[in-house]
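Notes to accompany the following structure.
Removed from the display is one protein chain of the complex; every other protein chain stays in position.
Should a chain be cited, it is by its letter among A and B, assigned in written order, with residues numbered from 1 in that chain.
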Amino acid sequence: MITAPVEQATPARRAQAGNALQRLARVGPVVTVLVILYILCGLKNPMFFEPTVAMGLIKRAAPLMVLAAGQALVIIVGGLDLSVGALVTMTVVLAAGVSNGDPTATWWLLPGLLLLGAFVGLVNGLIVTRLKVPSFIATLGMMGILGGVVFQWSGGAPRGALAENFRTLGRSWIDVPVLGQLPYSVLVVLVVTVVGWWWLHRSDFGQQVFAVGGNADTAELSGVPVSRVRVAVFTVSGLCAALAGILLGGFAGVSAQVGSGMEFEAISAVVVGGAVIGGGRGSLPLAVAGALTLELLFTLLNLFSFPEPIRVTVQGVIIIAAVAYGGFRRRRTG
Amino acid sequence: MRQGIKAAALAGIGALLLAGCGSTAGSNEAKAGDGTVVSEGRSSKWFDQAEYDRQLKTAETAPEGSADQPWLQRVNSPTEDTSQYKKDGPYNLCVSNAGVGNPWRVVGLNTMEHEAKLHPEIGKLNVVDAQSKDEKQIADVNDLVNSGNCDALIVSPNTTAALTPAVEQACQKLPVIVFDRGVNTDCPVSFVHTAGGYAFGDAAGRFLVDNVKKGGNILVLRALPGVDIFETRYVAGQIAMEEGGLNIVGTEFTNYDAAKTKSIVSDYLQRGPIDGVFLDAGGTAVAAIEAFEDAGVPVPPITGEDQNDFLQAWHDNDLTAVAPTYPAFQWRTAILAALQVLKGEPTAKEWVLPQPVITKDNLSDYYTPDMPPLFYALCGCQDMPGFPGDWKK
Partner (left out) sequence: MTVISGAERRTAGWSEALRRWADGGNLIYAVLGVALIIAWPLVDVAGGDFMSGDSIRSILLRSISLGIVAMGQTLVILAGSLDLSVAYVISITTVVAASTIDGQASRLPLGIGLVLAIGAVVGLLNGLIITKTKTNPFIATLGMALVLQGILRSGVSAAKGEVPSSFQALGYKSLGPVPLAVLLLVVVFAVVYFLQRYTAFGAHLYAVGGDVQTARLSGVRSDRVIVTAHVLCSLAAVAAGLFVMARLGTGDPRVGPDGAYDLDSIAAVVVGGTALSGGRGGVAGTLAGVLLLSVLDSVFNSLQVSSFIQQAVRGGVLIVAVAAYAIRKRRAEG
């Protein structure tokens, strides 16, 4: 049960609450929205304030959150990666088809899949930098290639099975005090977010990413190795996609639809988090928050028994509103 | 500060709108004069009383033919003369396949191809895949018919209504055999199908009525809207459950996606107890089961299908479950019907196949532990050369 801070507020407390909100808002509107959505969910059904349930929410949003982290890098550097959905699919289908449920395969499958994802990302990056193909097209083409190749190999729908230990990362948890359950996927998301945040927002490389996204020509003149930066970013995006696939396969198992449409969801999450398509602005942690926000939005709509079609419409409106609002905010603050 | 408030306002307004417009899930039932419940399903546009009665009767009728070759069995399927189509072999059979986008279809196509290999009089089996796209399948059917290389055309339509004109045009040029979903014309020489969706849904619904306490909460998980074979299952299940005194607390679309299924079940578990789960397509039943397991809640009575992962979960965890089937062995029958037509043998204009239901009594007949999870037990392929290896890849 929560007590609304305003109820017993003295002027001082009200100022405190106002300050907290102000600080949150300055981080990014998405965080405010996230908190509000979460509170709304909890008001509708107090079970959501229980740590186990809250962790469960993050657990099922985890694949998208990891995907959003990688996509944030790509968008901030000025590109788009449309191949990530197909990469997620490929990861799950390959894992199931190759291992056929054999738990001993997991030890080499996990690193192998991550390497494969990184390799696909590398190829994307090279196509963009060497062949000068716009990333929209390069990754769109790669999406078709990956999808076609994977399903040709598997014969149309996924085959085989995922071993229990392969699914640990996406499905299982550690028992901890206070929180009850700490899912592995939450840990993964945490690590990815922290590492990503440091790499993009605190390291020199991250500065280069922003520079290239802001104005690639200027960056090049300042000595930034533009091509290398781009290739690195796409490689990491591919790596994140493979990791997201591992988490998703772990969470849900193998199914025919796995991964479809996730590229658009990831892009939506990143822009809801405040990044701008075209590059130069954005935040990786906020993109991850954006993914969680989208998941919470769906959960909330579900809680209110909203018919499915309206959920989709609302998603569309939110995305446009988020980007339009972000642009409006930017123009006002200059 | 202003930005924060603006964002809050946006989210708040959004949520208020949602709250205001939200409709409650759950079914509406009308009470008939004597107090018995009449399900809303009976007034659904997908409900056809005559067909419903026919299917339920078919499900109870013993089929003609040998039970260990169910793909050759027939229920109330009078044959007709097809001597006008008689031709000398070897035959070129063309198949327009809606797609292989789910494991049932993958198993089915594999079985069909093996069936064709059993018949030396089939010279060529040309399968064209429409990737689950209506437009592509129309173009495929036209191309196959115009190629002049087909002695007979077998069609598994992606959508009933949309493929009707193309099939009608095809009928004018060569014998057409339709199976799985139908078309809105009776020009095909043979329409091969199993008892039907109403029978499927009814079996599942009645199982839940028998195994769940009266007034129990049922969660209905549906794959996709608007697909006739699923809509009929849902309607029949809805009728059986509501008129049997069960309370449907929610009807959700999973888009046939395991992750979504799990999320939906988890959310409903937060709202209250679930006493039974009805699925119109059993492919994601295991995801629903896992949602219960992850929440630490015992799995309630649940309906599924003959996908092997469900049978395995059922067997290993001793669940209360049922698996009505939509047998994949009909893919064999399609080939056999085509051959009958081309040989001029009497063929059923409408070949109705039996639709077995797997219960705890016959589960051990159908569950094979070493077959892959996405294998379908009713493929009718167990006696074919190449089994089990060719179905394990």
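We take it that a contact is a pair of C-beta atoms (placed from the backbone, for glycine too) under 8 Å apart; a residue touches a chain by one contact, two chains touch by 3 or more.
The structure presented is a predicted model; accordingly, all values stated were derived computationally and were not measured.
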item: Listed residues B:Asp143, B:Asp186 or B:Asp316, member touching the removed chain; value: B:Asp143
item: Among B:Thr79, B:Asn126, B:Asn247 or B:Gln382, residue touching the chain not depicted; value: B:Asn126
item: In chain B, positions touching the absent partner; value: 126, 128-136, 138-140, 142-143, 146-147, 149, 159-162, 164-165, 169, 225-228, 231
item: Residues of chain A in contact with the chain not shown; value: 80, 82, 127, 131-134, 136-138, 140-149, 151-152, 156, 264, 267-268, 271, 276-278, 307-317, 319-320, 323-324, 327-328, 331
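Definition applied: only the chains that are shown with their structure count from here on.
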item: Between chain B and chain A, distance of the C-alpha-averaged centres to the nearest whole Å; value: 34
item: Touching residues on chain A, where the partner in the complex is chain B; value: 18, 21-22, 24-26, 29-30, 32-33, 36-37, 40, 45, 47-48, 53, 56, 60, 63, 100-101, 155-161, 171, 248, 251-258, 298-308, 310, 314, 318, 321, 325, 329
item: Touching residues (chain side chain B, partner chain A) in the complex; value: 1, 3-8, 10-12, 14-15, 18-19, 21-25, 99-103, 105-106, 109-110, 129, 250, 252-253, 255-259, 261-264, 266-267, 270-271, 283-284, 286-287, 290, 294-295, 309, 372-374, 392-393
